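Missing here is one protein chain; the remaining ones are kept as they sit in the complex.
On to chain A.
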Amino acid sequence: MSHFLEFRSITKTFPGVKALSDVSFAVDRGQVHGLLGENGAGKSTLLKILGGEYIPDGGQVMLDGTERHFTRSRDSIDAGIAIIHQELQYVPELTVMENLLLGHLPTRFGFVRRGEAIRWTRDNLQRLGVDIDPLARLIDLSIGQRQMVEICKAVLRDATVIALDEPTSSLSHRESEILFRMIRDLKARGKALIYISHRLEEIFELCDGCTIFRDGRKVAEHHDLSQITRDQLVQGMVGREIKDIFDYKPRALGEVAMTVQNLSGKKVPTPATFSVRKGEILGFFGLVGAGRSELMRLIYGADVRATGTVELDGIKGNITSISQAIHSGLVLCPEDRKQEGIVPGRSVSENINISCRRHYRRAHFFVNDSAEAGTAEGYIKLLRIKTPSRHQEIRFLSGGNQQKAILARWLAEQDLRVLIIDEPTRGIDVGAKNEIYQVLYGLAEKGVAVIMVSSELPEVLGVSDRIITMCQGRITGELNRTDANERNVLTLALPVSAPTPAAAPVTA
């Protein structure tokens, strides 16, 4: 009774999916409560119920001792609840300031005091320790920065309950630190917080207690995380033990598969040169905004190049366009799954087959439904994509399962030579991460060159045969697996410190 926010026996069913069944837990003021669980376990659904987006089929939401019925987002906002959703909900064409003040701009006379609004935004961003220009448009910011804007929006609303759905999935280490500081501050000010993450370190670092979900059910609840080990949490989440999530085994490398020479473009001003070998997993590490994704897009032919060439072994000439790249076996799995990955209103099967269907089409024109169904079903099984059927529209899948489907799109390519994956495990649960790494190793084993861009240092260190670091649009260093450690990789990736000669071998 005495709890500030309490969920009692919440149940929610979607056609073909039991998203939540009989879930109860509570959060008090001054507490951070973690929600853990596999992809599709029902975490985001719970937050959407709290946010008034979904109406539960059964159960109660109690706030400060009274039962609440949120039927629209507005109800929830008015009750002092702020939610940072997994899929960001900003207006890309508007500025940071406008996004922060959206819906709160006074409309009585229809005019806005612009100077004051800018000052307010700047002051508050500064107070929160966020260094973003109030007048930048959101499309011009990195995903991490957009995420920070969303977080600030919720924090500045001065809500009493703040729920964050995988807020760090696209944040750099440094931005995460800023976020953690904000969270501790909110906690000290007596807010009740709910925190969803697949990164267990963060749960240990931030949370007072946590609830673990599996298939819509609560399987465990912990009130004292100091008594719990990481392995116990993993066991609770995925129902099995994962000894070493990376499980790396050395492989024999082949010849050079792709050579990138003097490649530069708008956001990668300094020409980049490097190569990757067959069977190699090459990690690209850098802080958010280091230009890694931009470099990858240049390689793929998605953006306009200023200079440079991309050459594949066994294929004559420079790869300059996306279609040329795909036909030569060079593919890019993009960073931003919502904007650049999924086609939301189309089925899971369509989303998986959109590119690889050219291998099966009949008379160059007709799609081969049975072959496509086979591919879709195969990958749904292999990656354990949780969906009632392959015909489900992809937007109804949980975030992590959408990510898996987009990965499947590229894994389904035949004759892959070079696979570039940008943040492959964003939003993916621990167990599935392990499985995805196994798939990558399998590809590498078959001689595919894999370039993996990641902001997760442990992942880069754990999976890569070689690591290239970038900073401010420039390649700053290159380390072999055996030489790389957290410290020297970070040193190379950080903007301020010039790389020390010992830690930094030649810049390619």
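The rule we apply is simple: a contact is a pair of C-beta atoms (placed from the backbone, for glycine too) under 8 Å apart; a residue touches a chain by one contact, two chains touch by 3 or more; residues count from 1.
Note that in this section contacts and distances are computed from a predicted model.
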Q) The chain that is not shown, which UniProt protein name from "Ribose transport system permease protein RbsC", "Probable septum site-determining protein MinC", "Cytochrome c oxidase subunit 3" or "succinate dehydrogenase" does it carry? A) "Ribose transport system permease protein RbsC"
Q. Of A:Pro167, A:Gly341, A:Gly427 or A:Gly473, which one is in contact with the hidden chain?
A. A:Gly341
Q) Touching the left-out chain: which of A:Thr45, A:Gln86, A:Thr160 or A:Thr491? A) A:Thr160
Q: Taking the full complex into account, find the residue in A:Leu36, A:Leu50 or A:Leu101 that is in contact with the omitted chain.
A: A:Leu101
**Q.** Residues from chain A at the interface with the omitted partner, ascending
**A.** 12-16, 53, 55-58, 63-64, 66-71, 75, 78-81, 100-101, 104-106, 108-109, 111-117, 120, 156-161, 300, 302, 322-323, 326, 332, 334, 339-346, 350, 354-355, 357-358, 361, 364-367, 369, 409
